[in-house]
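Before we start, here is the structure in question, set down as structure tokens.
Every protein chain but one is kept in place in this view of the complex.
For reference, chains read A and B in written order, and residue numbers begin at 1 within each chain.
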Amino acid sequence: MNVELQINNSANPNANFVTWAPSPCRIRVTDPTGATTPTVSIQITQVNVAGGGAVRFRQGTTGAFANSLTLTVPISGVSVPFFIAGRFGQPSSNLGDVRIQARVGTTLVGSVRLMVRIRKNAVSPSFTAGERSRFVSALAVLNNQGLGRFTDFREMHRVPAALNQAHGRPGFLPWHRAYMLDLERELQAIDPSVALPYWRFDQPAPSIFTPDFLGGFNGTLNVQFSANNPLRFWRTDGVTGILRRPIPAFNLNLAPPGVLNEVGTLGLSTSYGPFRSNMESNPHGRAHTRFDTTSLVSDVTTAPRDPLFFLLHCNVDRLWAKWQRTNNRFDSTVPASYDSTPSPAGHNLPDTMWPWNGITGGTRPPTAPGGTLATSPCTTAPGLSPRVRNMLDYQGIVNAAARMAFDYDDVPFA
Amino acid sequence: MNKKHKTVKATKATRKPQKAAKVSAGQALSVATSTKKTVMQRVAALADMPLALRENDENLSAVINLLGNKNEPAEVRMEAVQSLQTASFSVATFAPYRGEYLATLRKVAQDPNQELREAALGVLARVQDGFAQKKLIEGLQTPDKALLPPEQALQLLSYDVHADAYSVARDIVDNPPSTEARREALRLLGSDTKAAPLFEKILLDKNEVTEIRQLSASALQSLNPQKLQTHAREVVLDPNEEDDLQATCLTALTHFGDSAALAQDATLRKRVQELSDKAPKQTKQGAKQYLEKYQ
Partner (left out) sequence: MPSVMTKVLLESEFATLVKSLASSPTRNDSLLDLLREDHPYYDQRSAAAVVRMRGWVLLALARSPLPDKALLYVLEELDTGIDSYLVAAAARALRAYPIPHASFAPFVLRAITNIRYQDEPLVLERYGEYAESLTGTSPLGELLATLVWLGSQAQSVRAEIKALRTPPAGLAGRWWPALDGLLKRLPENNVPLASDSQACCELPSGLRHVFPWPRYRAEAVESIIFEDHTGVRLTFQECFSGQPSIVVFFYTRCDNPLKCSLTITKLARVQKLLEERKLSEQIRTAAITYDPSFDLPERLRVYGQDRSLTMNPQHRMLRVMEGNNALHEYFKLKLNFIESLVNRHRIEIYVLNADGQIAYSFERLHWDEVELVARANEVLEEQNIKPLTHSAKPSGGWRDTLPVLGTLASLVVAIFPKCPLCWAAYLSMFGIAGLEQIPYSPWLQPLLVVVVLINLASIWLRERTAGGFAGFYLATLGALAIFASKLPFDWKALAWWGVGLTLAGSLISVLRLSVLRLSLLLIQRKLR
């Protein structure tokens, strides 16, 4: 007998990724040879792999998760649904480092490899050397010395008309969530094992600012890369290199000074309006300006030219996710989940977001670089041209179909 | 003008992770602008400001005035720049003050304090301000008028490929005042298509320092990728080449090379195999990455 296990209800191996939020899966008998009854009882368990991630199972959309699951599966080939979620605190580090087996009695009838792909703190050891290497490689390929798809991401965050779609108003957090997700999915198209790491800018993170990762600082404005770091070929706006220098008060072995810490940020308000407007300034703006004014990352028009920008904003998004978790702010119909003060186009809950909506001219920028939002084999959310309201329920808490297939290492599912 | 002033040190107040600010913008501003308070107190108040700036946008004008006031301590003015840069991320809110900010920065760009000059020119260069470009180029041509050391001026000029900096950068490459200036001049020329032969020459010159040859490899990869791929292969095959340069060339081949051609290149693969067995760490890692892709 043989069974097929489909993760995220897909036969595509690139869909074999889960997060803390439960992924819909299914099992079906593909070869009933040896079966004597119309249904068989199949047990699904995880086989431990040293250093690998861990998952849990449950049969329905609700209920407790367990380490194994027994399902009654018809031999007719009809699929039986179930759910897999990563075990919080045990993310994967490598592609396919989780192995799931299906057994009838003691007989192995099917197996699949998958990965608990989670956005992690970019500092070592939680972010391994392998993860770091795969991340910078994918980023370098996406940039392709200024020739790659990365130019779209640079263009999206450049001119004032574009920046007004993304900054200074309620849409700041949803827009950047879509922006991060778009980039992450492009990176995953290059290397599916990559998840965007984040820079916890309220903690020391010396291992990020090294020649092997995002560039070492040796007193000059241009950061230094090791000989085999492909980011040494990083090129934006026609210029090779990354200009980044911490302000004198920022010792890279310590947390950057003057940046509101996580507790302070989460305590800013329980309502989205004041939370967003304050956190956009500090810690977000403050984190950008912990590098001096000659650095790319410290100016809104040039910041995405430095890859650090994406780690910084990944953390901004994590803080929002954590605030959402703390205050249960996933439901866009709950007033405190968003700021419903009438705002310019792109910032109101029902608005589509530029540039993914392709709308140009009028109240939107003159061009819309990059086309629609990148798709994922793991989910259809938030869609090709998401609306602001689509970006809130990233774990699919209110609506399971809204799950965006990303999670943070320290923000659990319910 | 080049005399380096005392670097603004991290204060206890700025090192300490901030809790949610409870002070109002008015309170923070009155401390920040008060000459009766200590520098440390004023800097700390400014550090709190961004959180409160939005309560009254007129506060931005007050902070801009603080930045432009030569009588204020440099530490306070530096913190003012950081606060204003933070505020500038809210493009629409900041827009009415942008003009005042830029005009003030042009004044500050000529301040006796080098750190303040750097800060001001950094912001101006990034918005491709004609004033800043003119001053920086003037300084490179006439060192007596230089507002910044040449390597910094070149770095800031690289923010605009349309700045008239190539000819002065070429002069610096020919007659460098320092190795740093030469390196930055070369980096700037990395976007000048005419400079491809220069980078090719440097890459192949074993008398050049490795860092400059590596920089040339990056520039050539962009200006003439085919040439770089050819030379990268030669460098990897050459047993007498620098280890770090070989690692850089392997990285170029692995990530940006012609996959079809490299997959067929048995000679190169054999050599990379050797390097993956017995080479210094960086080269070994580069070799392994190459083999993972092309084996």
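To be clear about the criterion, a residue touches a chain if its C-beta (ideal position, glycine included) is under 8 Å from a C-beta of that chain, and two chains touch if they have at least 3 such contacts.
Because the structure is a prediction, the values reported are computed rather than measured.
For the chain missing from the display, the contacting residue among A:32, A:204, A:246 or A:371 is A:371, taking the whole complex into account. Considering the whole complex, the residue from B:112, B:130, B:143 or B:197 that touches the absent chain is B:130. Touch with the chain that is not drawn comes from one residue among B:164, B:205, B:234 or B:292, which is B:164.
When the omitted chain is restored, the residue from A:26, A:56, A:117 or A:149 that touches it is A:149. Residues of subunit B in contact with the chain left out of this view: 91-92, 95-96, 98-100, 102-104, 106-107, 128-131, 133-134, 160-167, 192-194, 223, 225. Residues of subunit A in contact with the chain left out of this view: 144, 147-149, 151-152, 155, 158-161, 163-164, 169, 237-238, 343-344, 360, 363, 365-371.
Everything below uses one rule, namely that only the chains that are shown with their structure count from here on.
Rounded to whole angstrom units, the spacing between the C-alpha centres of subunit A and subunit B is 28. In the complex of the two chains, the subunit B residues touching subunit A come out as 7-11, 14-21, 47, 50-51, 53-54, 78, 81-82, 85-95, 115, 118-123, 125-127, 151-152, 155-156, 158-159, 161, 180, 184, 187-188, 190-191, 214-215, 218-219, 221-222, 225, 243-245, 247-248, 250-252, 254-256, 282-283, 285-286, 289.
Subunit A meets subunit B in the complex at residues 133, 137, 140-141, 144-146, 160, 163-164, 167-169, 202, 220-222, 226-230, 232-233, 235, 237-241, 243, 247-251, 254-255, 257-261, 263-265, 267-268, 277-278, 280-282, 284-286, 288-289, 292-296, 298-302.
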